[in-house]
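Partial complex: the chains shown occupy the same locations as in the complete assembly.
Labels for the chains are A and B, by order of writing; each one numbers its residues from 1.
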Amino acid sequence: MTAVATLDLDLDVFSGPFDLLLTLVLREEIDLLELALADVVLSYLDHLESRGELDLETATEFIVLIAALLELKSKLMLASEEDDAGLLEMEPEEAAQELLERMLDARRYRSAAGYLRELLSSEEGVRFRHVPPPAHLRRTELAPQEGSENPEVLGVAIGRLLSMPPTISLRHIGTPRVTVAERLAHLRGLLRRGAFSFDEAVGEADRMTVAVTLFALLELYKRGEVDWRQQESFGEIAIQATAAQPSATVAAVAG
Amino acid sequence: METQVQADPEAAIDADALASTIEALLFLSPDPLSASELAEAAQAGEPEVQAALGALASRYVPGARGIVLRELAGGYTFATDPATEDAARRLFSRPRTATLTPAQAETLAIVAYLQPVSRPEITRIRGVSADSATTTLLERGLIEEAGRSQFGAVTYRTSTLFLKLFGLRSLQELPDVARWDPTPEEQAELRDRLLRAGEARAGDGPTPE
């Protein structure tokens, strides 16, 4: 845990060493739901790259911890309403216990794997004979008996194959609902104040909102309410009403 | 060459160890081995190998053991004493009690109910490869090839032996799947439903606690 512990992170919701992050998560001072675990992984990969070597022991420890965090997070996301009292209220103590169990499990089977490899190497050089028995000794092979197999076995197998795996209900995950109508109103509001850029229109919004905003913009363009220009690919998109507004308003908005 | 080999320190290997090595090589080899092949593998001189073979021959003298050392045209080989053949025949002619493995039972069931069916279809329904199960079922004569699908894949059907072993007069006598169907209210065709369930499983269901 030592090398992983000191991994320095600089994330949206947190900056500091990994062990501190873990502690804060366990003490619920950081909401796991707001923590982008992918960023933690990316930081770790950067860290690995800068060191130029892979310490397997540390890497394994990291993977087990991050997988456990992912599982905790997904449990939090999927916790059903009736279950609210359960996982959401998980005490830091319990969460630590859960992480501990996962680390112990991983350690246990890693040691067992080491044992198996030793076992295999202790059998090094032991060979077995792989020669089919001579044909004349197999000549009298008896045919299997008629009706010796039970056809129900086949029906049971099909029945098992027909069963659908249980579906995971996603209804608890709050799907951000952004409507085109809302974004139209938002854009028109901005237009009344003058010209603006697309980035200004979406701010820090999530991807879904950005997509819906673009959709609303297309709608306004189609209706002839806006003009928009983009000087270069991925450059800023400048938006203004078709009947150009006085430039003073632009300054007011910018200010 | 002989002198060269004797110059090799490996050649100083003692006679007992050489006999043991030759014994192991003859045990492993499906075909007779010549003295020169043995000498090369054991890194010993041919005279030493001949001497070791002599020692082995007296150990594996016919009549004393279940295994005898034979000298054939191609070289030396171990074989079983003819006196033990009745027992060997009993061992290898036991009626095949080999029951179907879970993978084979599933594959056979898919072929039985959907025939003709191709290997890719079987794999899609099972969610994992069915290659080795299909091969075993073919070897055991329970299924056979039935032409090609429209996409060019070999398709399979059950054989006459299959009907006999399962005590069926025809495929119409296959048990009605409805008895084991978890969702009997579903109206879609069996094939479509199996493929759909297989694809749903391919994502691998939730982990049991």
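In this section, a residue touches a chain if its C-beta (ideal position, glycine included) is under 8 Å from a C-beta of that chain, and two chains touch if they have at least 3 such contacts.
Predicted model, so just to flag it, every value in this text is computed and none were measured.
Participant: Write the stoichiometry of the complete assembly in this structure file, using the chain labels as they appear.
Facilitator: A x1, B x2
Simple rule for what comes next: only the chains that are shown with their structure count from here on.
Participant: Report the inter-centroid distance (CA atoms only) between chain A and chain B in whole Å.
Facilitator: 43
Participant: Once bound in the complex, which stretches of chain B touch chain A?
Facilitator: Those in contact with chain A are residues 24, 27-28, 30, 85, 88-89, 92-96, 100, 105-106, 108-110, 112-113, 125-126, 164-168, 173-177, 179-183, 190, 193-194, 196-198, 200-201, 203, 205-206.
Participant: Help me check something: in the complex, which residues belonging to chain A touch chain B?
Facilitator: Those residues of chain A that touch chain B are 127, 129-131, 133, 137-166, 168.
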